[in-house]
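To start, I am sharing the structure in question, which I have written as C-alpha cells.
The complex is shown incomplete by one protein chain, all other protein chains being positioned as in the whole.
Naming follows writing order (A, B and C), and every chain is counted from residue 1.
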Amino acid sequence: MERGLSAQDQQFRQEMREFFTTQIPQEIRAKAHTGEELTKDDIATTHRLLHAAGMAVPAWPVEWGGKDWSNRQRYLWFDELQLAGVPAPLAFNANMIGPVLATFASEEMKARFLPPTAALDIWWCQGFSEPEAGSDLASLRTTAVRDGDEYVVNGQKTWTTLGQYADWIFALVRTDPAAPKPQQGISMLLIEMTSPGVTVRPIQLIDGGHEVNEVFFDNVRVPADNLVGEENHGWDYAKFLLGNERVGVAPVGWIKRKLADVKAHAAQVAEGEGTLLDDPLLAARIAELECDLAALELTVLRVAANSHHGKPDPASSILKLRGSQIQQDVLELMVDVAGPASLAWEPGDDTPDWARRSAPVYLNFRKASIYGGSNEVQRSVISSGILGLKG
Amino acid sequence: MERGLSAQDQQFRQEMREFFTTQIPQEIRAKAHTGEELTKDDIATTHRLLHAAGMAVPAWPVEWGGKDWSNRQRYLWFDELQLAGVPAPLAFNANMIGPVLATFASEEMKARFLPPTAALDIWWCQGFSEPEAGSDLASLRTTAVRDGDEYVVNGQKTWTTLGQYADWIFALVRTDPAAPKPQQGISMLLIEMTSPGVTVRPIQLIDGGHEVNEVFFDNVRVPADNLVGEENHGWDYAKFLLGNERVGVAPVGWIKRKLADVKAHAAQVAEGEGTLLDDPLLAARIAELECDLAALELTVLRVAANSHHGKPDPASSILKLRGSQIQQDVLELMVDVAGPASLAWEPGDDTPDWARRSAPVYLNFRKASIYGGSNEVQRSVISSGILGLKG
Amino acid sequence: MFDAKLWRALAEMGTLGLPFPEEAGGMGAGPVEVMIVASELGRAGVRSPYAETMVAGTLLGDDALLGSLCDGSALVVPALTEPGRAWSPLPVGVVLSGGAASGVRAPVPYAAAADHVVTTARAGDSTAILAVDAPVSSTLDLAGKAIRVLAEDGEATVRRAINLGILALGAEALGAMDTALALTVDYLKTRKQFGVPLARFQTLTQRAADMYTSVELTRSVVYFAAMSLAADPDDEVAIARLKVSAGKAGRHVGQEAVQLHGGIGVTAEYAVSHLLARLTAIEHTYGDARYHLARLARRVGDYGALDLMA
Partner (left out) sequence: MFDAKLWRALAEMGTLGLPFPEEAGGMGAGPVEVMIVASELGRAGVRSPYAETMVAGTLLGDDALLGSLCDGSALVVPALTEPGRAWSPLPVGVVLSGGAASGVRAPVPYAAAADHVVTTARAGDSTAILAVDAPVSSTLDLAGKAIRVLAEDGEATVRRAINLGILALGAEALGAMDTALALTVDYLKTRKQFGVPLARFQTLTQRAADMYTSVELTRSVVYFAAMSLAADPDDEVAIARLKVSAGKAGRHVGQEAVQLHGGIGVTAEYAVSHLLARLTAIEHTYGDARYHLARLARRVGDYGALDLMA
C-alpha cells in the first residue's frame, strides 16, 4: 500500500480510462450504469473489444493471453473499468474456469479450451450449487458414473447465472459416492450445453429479470477427456477457483461509480428551496459510505499486496463480506434519493431511468450477500480460518 | 392500551408526580439523576419514605402491603417515580423475594419475613449467579446438605449486587446432586449474612464503583425452616421471580428522564454560533431515540395489559432486550453531548457533574445487556419460546 | 398491477368507504378499522391501491364522487408527487391560477386503472384540491386539463388525508412483516443444510428473534397511531413516529427475511421477495424515514421528557 500513484501508474491509469471511456460503446455503458438488463450481445461485444485490446484476461499467464502487470496495475485496470461503467469480462471465463484450467488442466486441454475461453468463443457457465445444497456445496448430489470412455451425468444444478447463453458448463459432480468425506469423491467436468439430456429452466428474480437458471442433467454422456485434472480432486479446484480472485471480490470501482451517481442525482432532486444533497442527514450518509468505501478499498489494496498466488486467503472473506454490505447500502441509498420516483417501476412516464431502476436493482442485489458464499459463510470462514474459533 | 389517560388516571398521575417531587429529598434525586453512587442511607431513606406512603410494594397482595391498583396505575407509579429521579424501592425486596414468598412460602414464613421485607428492615440480596455459571444458571454448584434441623451450605455466588449492605441473601443451592436434570435438585434458602462462614468480597466495576460482590459460603449452617416452599423446587421459584416483573423490566421512565436531560444539556453546549441541539445529526439521533423509546413504552403497556399473573411471559424478553439497548444508546448519546467534557472523570475543575459522570455511567451500564439474563439469552428465549425455533 | 376482481370484493365488504361518512356512502367507521383492513391486506401480500383510496377519499371531502369511490364503481387515486422533487406534502410546482392549473404530477399511482385523480395545487398562499380525469400514462400534465376545484383552501384536509394514508401503509407494512417473519421461521424449521435444520444455527435463530422484536414494536406503534388519529386526525407526530419506526423495521425485517432464506429469497417464485419489494415501496411513499425523522428532529427542543399520554 502506498499513498498516491507513481508517475508510471498514473499514466497507466490514464490509458485505461481513455480506453474504457472511448472504445466501449456508450449505450452499453449507460445500460450497465443504470442497471438495465444487458443482452447477450452487450456482454459479448464488450468482452471481445476488451480481448482485442488484450484486456479481457490480464491475470492469466502471459502465454495464454495474460499481462505481466503488477498487482497495483491489475487493480487500476479493474477499478477504471468499473468506474467507466464497462461490463466486466465474463467472470465465468476470465476469473473462474480460465485460471483453473491454466493451473490444473493437461497441456492438451489448455490448448483446446483457453484460447476460445479468453476470446469468449466459448461462453461458460458454472455448475456448482444444487437445490439441496446452498452454502453446503460439499453435499452435492449430481453424479457422474464412468462408462467406458464417457461419464454419465445425472442430477440438477441451480443458480446458474446466464446459463441460458452458455455453450459449456463447468460442473462439480460426484464420482465416488463411497468417499469417506463429502468433499472427497468430487470431480470437475466440462459439459457442452447442447449435449442430449441437458435442460435449462429459467428462474425469475425479485426484480423480474432472468439471469439465473436451473440446469438438469438426465443421463448426459460426457467424454472422459473432459475431466479437469484428476478424478476426485474437484473440490481442490473449486476451492482454488473460489479463493483465487481477491481483486474482483469486492466491487470497489462499481461502488465508487454508484456513489458518485448518488451524489449527482441527489444534487438534481429538488427538496425545499435546495436539493437533496443539501440535506444534512443525506449528505452525512453519503460521507459515511465514502468512509466505509475508502476503508474497503484500502483493505483490498493491502490484502492484494500480501497475495501469494493461488492459495485462498481467508482475509478475502472480509472483502466479500464488506463489499456486499457496502454495495447494498449504496443501492439502498439510491432508492432513497429517487424517493417517490422509485415507485415508477414500469415504463410510461417521464421518470428518469436511474430512478425507475433504483428499486429493482436494489432488490436484485440482495443476492450479493447470498451468492458466492453467503455472508454467514464468510463470517464462519473468518472465525474458524483466521480466529481459530472452532465449535 | 388506550390513547391518553382517563380523568381518574390523570389525577392519579398528578398525585404521584406531586409526591415524588416534593416528598423525596432533592439531593438524593439529584445524585440518582447524574449517576453518582448512592449510599446505603440514600437507598434506605427513599425506600422507607415510599413505604410510609404505601408506595414501596404496590404490586404485592394487599394483605401484605400492596395496592389494588390497575396495571395502568402501577405503570404510572413507576414511570413517575423514574421521571422524578427517585431511586426505586430495593428490587431484591420489592420485586424479587417479596413476590416469591407471598406466592410460595408457608404462612409462618410470610408473617415472619414479608413485613420487614416491605419496610426494608431486612435488606435482601440475591444469590443466584456463580463464577462457573453465568447465563447457565442451572449448572450452579453451591451445595446445601441436610444435617438434622439444618442445611450446611458450601460454595460461591457472584455478581451479588449491594451484597455489602445486605442482612439476608436468598440463594439457590443444590440439594439433590443426583437429580436427572441440572434444573432439578435445586432449592431456595434464606441465609443471614452474619452467619459464621459467610464472606463478602467486593468486585470493582469498570467505572470504579463498588456495587457487586462475591459471596463465599464455608460450612454455613442454615436452619431448615429457612427453606422456601419445597425442597428441590427452587428452579420453579427462580423462574417465577425472573419472569414476574414485566413493568419494571424495561426502565422506560428512567430513559425518558435521561433523554430529556440529553436535550437540556445539548441546548446548553455551545457549538459554532448555536448549540449542539441545533446540530441536525444530533437532533435526528435524539428524535430517533424518542421513536425507539415510544415504541418500547407502547409495547410495555400492551404486554402488561395481557399479563396473566405469575406466569412468565416470553414477550417480556423483548422488553428486556430493547430496554437495555435503548438505555445504552441514550447513555452513549449523553457522552457524545458531553464531548471533551466527558474526559474529565475526576473532580477538580469546573466540569459539570452530568458531563463528568457521563462516561463512567455509560461504561457501567454496559452491564444492562449482560445482567439479569444477557441479551443473547433473551433472544434464545424468544426464538425457542415464542418462535418455536429449537436447535 | 391492479386487480379489479379483488377491488370489487373489497368494495362489497365495505372496506373502501370504511372511514367515510355514511351519508356519503361510507361506513362511518374510523382509523382503527382502516388499520385492521390494511394490515390484513399486507399480511396476505395483496397489492392494491387501498392506502391511495383512503387518501383520495379524504381529499374528496363531501364531493359526490366519494360515493363511487366507496362502492368501488370508480377508482380515484391521489397524485401528490412532482417529478424531480423529493416528497413534499404540499404542492410546489403545480399552480392554480385564473381557474386553470399548470404543472406536472408523476408518477401517479395506478394511473392506467384509475378513473379520476385528485391532486393539489398552489393557489396564492393556499393549497387547492382539484379533481381531474385520470391520465393515460402515469404522468399527469395539468396544462390545459379540465379541472374541478374541490377546495380552495384545503391544506388541513391534505395533511389529514396523508396522515390516514400513512396509517394504512404502516398497517400494511406490519402485516407484510408478520408474513415475512412467519415464512422465515417456517423456512428455518424445515430447510436443512449441512445435514441439519437451519434452526440449529444459532446465528440465524438469534436474528429471527431480532426480527420478532422489530415486528412487535412496530405493532405497538401502528396500534397507537390508529388510536391517535381516532382521537385527533391532525396528529402528525404520532404519524411521523409511525413512519420512522415502520420504515426502519421494514428494512430490517424485509432484508433479513430475504437473507435468511438464502438463494430462493431473491426469486420471484417465492413470496418473501415480493414482501421486501412492497415494504420498499411503502417506505418511499409519503416521505421516507429520513424525511419524517428530520421533521421530528426540528421539534425535539420544544418539550422535555417524552409524554405519549398527554
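What we mean here is this: contacts are C-beta pairs under 8 Å (C-beta built on N, C-alpha and C of every residue); 3 or more make two chains touch, one makes a residue touch a chain.
On a predicted model such as this, the values are computed, not experimentally measured, just so you know.
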{"item": "Option touching the unshown chain, where A:Glu211, A:Glu271, A:Glu297 or A:Glu332 are the choices", "value": "A:Glu297"}
{"item": "Residue, one of B:Gln82, B:Asn95, B:Thr351 or B:Gln378, that touches the chain absent here", "value": "B:Thr351"}
{"item": "Sole contact to the chain not displayed, among B:Arg221, B:Arg302 or B:Arg366", "value": "B:Arg366"}
{"item": "Residues belonging to chain A that touch the chain removed from view", "value": "1-5, 13, 83, 256-257, 259-260, 263-264, 267, 277, 280, 283-284, 286-288, 290-299, 301-302, 315, 318, 321-322, 376, 378-380, 382-384, 386-391"}
{"item": "For chain C, residues in touch with the removed chain", "value": "201-203, 206"}
{"item": "Touch list for chain B against the chain that is not drawn", "value": "129, 132-136, 139, 158-159, 203-206, 208, 268-272, 276, 279, 281-282, 332, 335-336, 338-344, 346, 348-351, 359, 362-364, 366-367, 369-371, 374-376, 379"}
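Convention: only the chains that are shown with their structure count from here on.
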{"item": "By mean Cα position, the chain sitting nearest the middle", "value": "C"}
{"item": "Farthest chain relative to chain C (centres taken as mean CA coordinates)", "value": "B"}
{"item": "CA centroid of chain A to CA centroid of chain B, Å", "value": "52"}
{"item": "Distance from chain C to chain B - Cα centre to Cα centre, in angstrom", "value": "40"}
{"item": "Centre-of-Cα separation between chain C and chain A, whole angstrom", "value": "37"}
{"item": "Residues of chain C engaged with two or more neighbouring chains", "value": "201, 293-294"}
{"item": "Residues of chain A touching at least two other chains", "value": "281"}
